[in-house]
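Just below is one structure, and these are the notes that go with it.
With one protein chain removed, the remaining protein chains of the complex are shown where they sit.
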């Protein structure tokens, strides 16, 4: 089930990346790169930081074709996509949770400390979007808006606590998805945000 | 022969990096870093993604001295360099092709799947310029203009097809250079571009 959601998730992330590339008037090569990086960049950073080689997508060429196709297809259907806004928010939330759980599992399998496991989950969930924003020359939106990273953090912690308590992995995964999706959609609906920190003083 | 072209290529890339640093009024340390990253950053990213350690330039200190010297030398001769514009376009095209073929060979030697081999070639050819543009705080030019990445893609595919057909490596390399250089110079001369994708709608 996690694999199915993962495939849906990387497709949705690739499409969101393609739209970001379109906002910068990129050509279709740029669209393909940003789609790829948004969908698979988080896992790439995680694997590079954990020393987990070979990196996931290099062993699954199908993923590469999928995300590039999704990115290019988006350039055709872009004009209709805002009608799908709500669907996309749900898919994006599912993707965030799937990425987070997968990231935790990879780090757990390598025997890292708990806090590193949580960071691996969050890196997988968030750094695709961070790379997308850096390549599109803007401050990463995840550092500024909404409860997005917080959902990833909460899901990772919940998953690890339930795992520690001995809950079977399938049940744990289901519970984590239900809780994470609820949290994310509530955060969007109610406009929850973290407090921001503004500091304008220059020392020079 | 590939080594000679590679040395010329990293020199030319380092000089183009230095000019980009000059456009941002960097100091000579910044010039040295951008020259280095433009020339050797593509191969570095490729090696980090493929898990190919130690990374190439760490085993060839001469390359480091070469690209930093080329970068710093550029600050002295910069005022004359626009007279060499045509020469530079040819050297840059040769570099793009050399980087692409070397990237393919590294990934082939590690047994990666064909699509990963092509991506390794393209990463080597293109990501030095992407890193240069990110560090200079602009949207990477390769995502926006000209047939540049497409030349790398075409060369990688041609090289792999000819290799699969059993052509000896030396002949294959020559053919790939001839075809790639022709393609690239035609693209510049005729102003060929990929279609671009513009999407200005914001969903929020």
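In order of appearance the chains are A and B, and numbering begins at 1 in each one.
Here is the rule we use: contacts are C-beta pairs under 8 Å (C-beta built on N, C-alpha and C of every residue); 3 or more make two chains touch, one makes a residue touch a chain.
Note that the structure is a prediction, hence the values are computed from the model and not measured.
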Which of B:39, B:98, B:118 or B:134 contacts the chain that the document leaves out: B:134
Interface residues of chain A (partner: the chain not displayed): 48-51, 112-116, 119, 130, 134, 137-140, 142-145, 149-150, 193-201, 203
Touching residues on chain B - with respect to the absent chain: 18-19, 21-31, 33-34, 44, 48, 53-55, 58-59, 61, 64-65, 75, 78, 82, 85, 134-137
